[in-house]
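Every protein chain but one is kept in place in this view of the complex.
Up next, chain A:
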Amino acid sequence: MSSIGTGYDLSVTTFSPDGRVFQIEYAAKAVDNSGTVIGIKCKDGIVMGVEKLIASKMMLPGSNRRIHSVHRHSGMAVAGLAADGRQIVARAKSEATNYQSVYGEPIPVKELAERVASYVHLCTLYWWLRPFGCGIILGGYDRDGPQLYMVEPSGISYRYFGAAIGKGKQAAKTIYKVHDEAKDKAFELEMSWVCDESKQQHQKVPDDLLEEAKVAARTALEEMDAD
């Protein structure tokens, strides 16, 4: 599926003859090569999970957080270039506190998604900026209930029931098994939720519940493999 955009891919301000902006597509490739990030919207909340591929055995478990709280009621999970992700999270936090400061209420998730998407899009408009190399799954709980959004490096943002980005995104959408044991053995699972049970606050999934989920997942996998 790789197409050579000779000559038309040198700058984000250049269109190709068939109407594509190659730099943005290349940015999306950075997202596709990273560990999978999944978000699911449920009746009473949102769950987000990240497959953190461990680069070195020396890394402390629990470091390199991929899921960040943006305000009390919402959180973002980032796939792609981690440093780019940090910038976006910082910007989202700033937008959220500014909204609260001006309007006196937590930023509606829709508004937050729009602001993050505009910011990501902004960096695709100027030749002296490069697009962000990360995809974001944004989950939050406001007056209109739980909502899940996904923002791509192009600046597109849609609302989803379930979303996946990264290496295993196709697998997540079809097979339900995302992790490739052969190629990426070592990984850490990071999960967070916002739901009625967490009092509409975004937080890490409690350890005992996370363990339960891991056990259930492993048994389900074994059953699947047994068929």
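One rule holds in what follows: contacts are C-beta pairs under 8 Å (C-beta built on N, C-alpha and C of every residue); 3 or more make two chains touch, one makes a residue touch a chain; residues count from 1.
In the analysis below, contacts and distances are computed from a predicted model.
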{"item": "Protein that the absent chain corresponds to, by UniProt name, given \"Protein TRANSPORT INHIBITOR RESPONSE 1-like\", \"Proteasome subunit beta\", \"TAF1C polymerase\" or \"Large ribosomal subunit protein uL15m\"", "value": "\"Proteasome subunit beta\""}
{"item": "Which of A:Arg20, A:Lys93, A:Lys110 or A:Arg159 contacts the chain that the document leaves out", "value": "A:Lys93"}
{"item": "Selected residue (touches chain absent from view) among A:Thr14, A:Asn64, A:Gln87 or A:Gln203", "value": "A:Gln203"}
{"item": "Where the unshown chain meets chain A, residue by residue", "value": "65, 68-72, 93, 97, 101, 203-204"}
